[in-house]
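What follows is a short report on a single structure.
Only one protein chain is missing; all other protein chains are in place.
Think of it as A, B, C and D in the order they're written, each chain with its own count starting at 1.
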């Protein structure tokens, strides 16, 4: 008897009757060994990378040394050097930090925009929704690459922030869509109607009633987005629209593999970065999938 | 149905116009133009200036835009500066290649996704499922360009199974059997590389869809009818779970467009993605604008197709 | 002639929750006869559906122990291929929720035709369709030809439930399990649906298990009634006996909590406490004892079994002998402290 | 090939070039002197056979397949297999009489009479006539002409301006004497005329004669079935990807030895593999950075030549005056002190750059006329060799002192001196190279910063340095490269009225020398050498720019190929190419 209404409206995730959302997420991760190891790994990487790069002399890392170009790994250069004689290990650390920063920044910004947009659109519905969806459709068809190129050319200082802003401009739509459709479902639930009869304002309902109920789906999506965004940064660098080499990123290091000589003979330049991307993305993805399972009662493992 | 299509197209038009204006403004914002870097000390700068004038590059963007729009309305997308040929013609050459690439990629994507997704969904939590899920994770994590490079390396060079550039072997007459075979041969590696990555989301989607539907009440109904396991899968679960996949088809197009830019670059495959990339670097604006517009239209049409497919195969979504 | 259609012996259906199995149907025995409507009533979560699913072999991952004999043939834990010969042909089932019980992407006709086809593969297509239309007619769908082509979402809840029934009775099963077939429906439609089920019983001599929590429905329909609590049958008797002489405290409480047409505006009886979840179910002693705390613990049996108090009337535990309703004024204070 | 194309070199839109060694070729140095530009023939050549030419490019070729219209090197590569100019030149880039036409100059050096050989015929069998040659001039001078060829060379033809502006129906300076004889009169006689100053590509009038000029470049006769009179005929084209040619039996030098030639575009990333597998016999240019790892390939021989190009660093010393159409040198520019410029030159170790980044296949440049022009390159001029101590001394003496003791010199007034450096993005070494220069300058106490903190994209770079005359005031110095025309005359790059004189530097002395270099007096090669030697010294003294690197071109050729050469004036022609076996050799 106690089954119908909620599920009709929302049959993809079933947080409504679960124990506290956060605890479930945590429990699911701990229970899933792979996800747990992944999480530990991510935390270690983050702590390590941000920690070390505090001590590391960044100028030193990007200093060109004509006499140690393309050195293979040695005790002096743990991961060898690149075509500018620069230490790859140092670049890997700083690069990981930069890539992570971008990934996190973009994920957060797209999250904020997407959530706000989706919430308003889904909650108010009707004409507002219609207009918002048209705006969203329009963003979907914009030529991402071209705009990135334009910005790369006209923005004088291409910093992590400006780069993230550009990426954000094109990546908020997915989450906005998701939040909108979830909001559409959520707002039909009686608790929202109840809040209305209790005299709460629309915005209060939206942000204090509806939003918390989307939190798990938001966490899941953002986690998965984080992985995707890190990947995207490297893709742009590959095409040559990432950062200057003075701001190393994982993508820059990988993009050196465009040089067939590097790809074939100088594995130490691109392979560690590629592996790191792969493992980082796998880890983040593992955590994300575990979280996703946690929000989907039927797939929960325990 | 028709009304719906007409309506969607109605919405499309302002979007496309807006898009084209935006592209124009952006193009204007980019430093340089088609004549940048045509530096030849023997050529009087005034000649270049005259050419700029002739090409209308010195006009304000809206004048250029209106001129261009006038042409477009008459089916003329202007002249490629670099290729000295009508954009329409240039694009149609490249478009065919890209369409072939996309079609083969799509086919491969589904050829891979459907069996994998079904296996993984039907036998979830078995070793086969874990294997497939593992693949999807890695596929999700691996950047397309690295993957493509490695594929090229492995199968193009080390093993030599596939050609490593171009869209067809030189010297074959279009239309002949050999020509077609050669075309397909050139397509396979890039298409496969893209498909192996692109298929990942479809596999994941199909898997969770099947797991989802497996637990629906109507499956119980079917069981209670005395339907066998395989019949339940074939008649009920697959039919229902492939539906969103089919509907997703249109949106795949948008994804493909992004992918072709990488793939065509890496495999030296002369298609729209490569054309777009080159034209942007060389500021061949009429081409850029047209290509972007085409991409935009393709995405919109993709979405439209998805909606139409969905409304055709899902009776619950009725479109008047 | 053997009138026994279905004989359930010591059935135990357990679900796995975190590495442990918990019985939702616990050592339950029951017999259904031909041309009989057996009603099963009980609180939500007491295991009614679990029982029905066990009979039909629909559980996915549950552990089923004990025996279910259908026409003297063991059907618990047999291969699904064998079961499939029976399901839909000799055993039909009506599900609670007509909204979700139909495949949303198949037309009604196809869905009904499927059950016919599955058990008679040689029937020509046109005959199949004729039969479907006849069935739709039988369950009272006004324009069967039209409905044949429609999709589930185009039908109202009542219509859909009729379709589900049409499907269940398509092959004139000898056993029909109806799991809350009218819960989702309006009263007027409910009575029509119930009429249909009754008709089936009369027409084809079938045995019917009607699961419901609506005592009104039971009173009107049932030949025999089994009252379930916490996975067990606590009382079973023919309908007249049960309503006139309910013995088990749970049965009595249940009957007292229904808004009774006779005593308008009076207080309803409230059963104390809540149905325990599967994991917390007391497995020893009288399972109902926690909800009648004012009854002296000694009234309960240590290992409650069913006692036959009169022919065909069984009651579990001895506590019924000492059961009384507490004073209503006191009850008001008690009810509901969390 | 067209004449004096002093185009910006190699950091340009589409050039892939680059870098250094790898695991195998670690630390190895090479020298261009060790390479020959002519392939050694091994073994017996076979009859006929086919040949595959790889056009290294990561984009498609454009397909404007006519010398009168093409722009961009890839198309020229395609063209050279089936079409050619009427004149050829020797190793000093002076026209010879070995080509499809012979020439004779008048006394005053202004009128040239050309005689086309009788057996020179278009691929369709029609003879190549004087009329066709004239027609080429007429089309290029037509106001509807949409190619890039109407340049100062052509403007030097008498009457062509009038024709261009529509004031005349014919070009008065060109006279068709008879079917095979053409006479062209030039406005000015300069030594440049005979080193590429003549338009030598006829245009088949019997095909294009009736076509509106604006339609020619996009016509099928240019794009799909192009015509020429070279050794091979185009058989089929896959647009942007590949071309197949068959031999032109009727070729005026005699039927080619090969039956078939295939040209295909190959991505720079796959060049080595294609060569190793024998998918191509040779390529137009080989990425230098991939050389060390593949120096020992068993199936190819590397040919080498000095490129007609140099890289340089330029100092912004003024602006372009759009009205007067000449440079306006600003004596107060940040970089105006020649000592500062000179010190910056001394501060960089270009030999190290060449060795480290390019394995010795690029090397320190000394003057603005590279050794690709051996006649004019002044070997005795050492330029400003690497000498950081000297650089410091010069700066010290000139008043650039470190006043506040932070290791960075302030300007003469003691104010902070930050020099903005514009460098173009391009190949992989672009960034480390720029960084290296910055570090080298920092080592002598100069603070140089990359403009906007990053490399400039091609278009922004040229816009910034002032290709349209709008100089970006934020740029103080810039790194670029020039290709040198086959005529050495540098006035297009360094003249007072040259918009491409990006430094905006000028001096009377410079004006004088540049003028003398193309005066009648300079017809005497010795005299001309003298003038340019003086000019090279002037530039070394004044340092408006300083050259950084000279470069080499490497081309691997499959061992089965005979009679193959790169560079100019070798006297070897494409009809002579032969192979020893059916398929190219593959790497063992």
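Following the convention adopted for this analysis, a contact is a pair of C-beta atoms (placed from the backbone, for glycine too) under 8 Å apart; a residue touches a chain by one contact, two chains touch by 3 or more.
Simple rule for what comes next: contacts and distances are computed from a predicted model.
Of the names listed as "Cytochrome c-type biogenesis protein CcmE", "ABC transporter", "Succinate dehydrogenase iron-sulfur subunit" or "Heterodisulfide reductase subunit C", the one that matches the UniProt record for the absent chain is "ABC transporter".
From the options C:258, C:290 or C:306, the residue with contact to the chain not on display is C:258.
Residue in contact with the omitted chain (choice from C:69, C:123, C:271 or C:290): C:271.
When the whole complex is considered, the residue among C:69, C:107, C:133 or C:219 that touches the unshown chain is C:219. Considering the full assembly, A:195 is the residue among A:81, A:96 or A:195 that touches the omitted chain. For the options C:93, C:209, C:239 or C:278, the residue in contact with the chain missing from this view is C:239. Seen across the whole complex, the unshown chain contacts chain C at 43-44, 157, 186-191, 213-217, 219-220, 222, 239-240, 243, 253-255, 257-261, 264-265, 267-271, 274-275, 332, 335-338.
For chain A, the residues in touch with the chain missing from this view are 1-2, 4-6, 9, 15-21, 130, 189-191, 193-201, 209, 212-213, 215.
Definition applied: only the chains that are shown with their structure count from here on.
Chain centres defined as mean CA positions place B nearest to the mean of all protein CA atoms.
The geometric centre of chain B is 39 Å away from that of chain D, both derived from CA atoms. Mean C-alpha position of chain C lies 91 Å from that of chain D. Counting partner chains per residue, chain A shows two or more touched chains at residues 153, 258, 264.
Annotation for chain C: residues 97 touch two or more other chains. On chain D, the positions that touch chain A within their shared complex are 18-24, 26, 269-273, 289-290, 293, 349, 352-353, 356-357, 425, 428-429, 431-433, 435-436, 439, 450, 452-455, 457, 459-460.
For chain A in complex with chain B, the residues that touch the partner chain are 12, 134, 137-138, 140-147, 149-150, 153-154, 227, 231, 234-235, 238-239, 254, 257-258, 263-264, 274, 277-279, 281-282, 285-286, 289, 298-299.
Against chain D, in their complex, chain A makes its touches with residues 62-64, 66-67, 69-70, 72, 83-86, 152-153, 156-158, 240, 244-246, 256, 258-262, 264-266.
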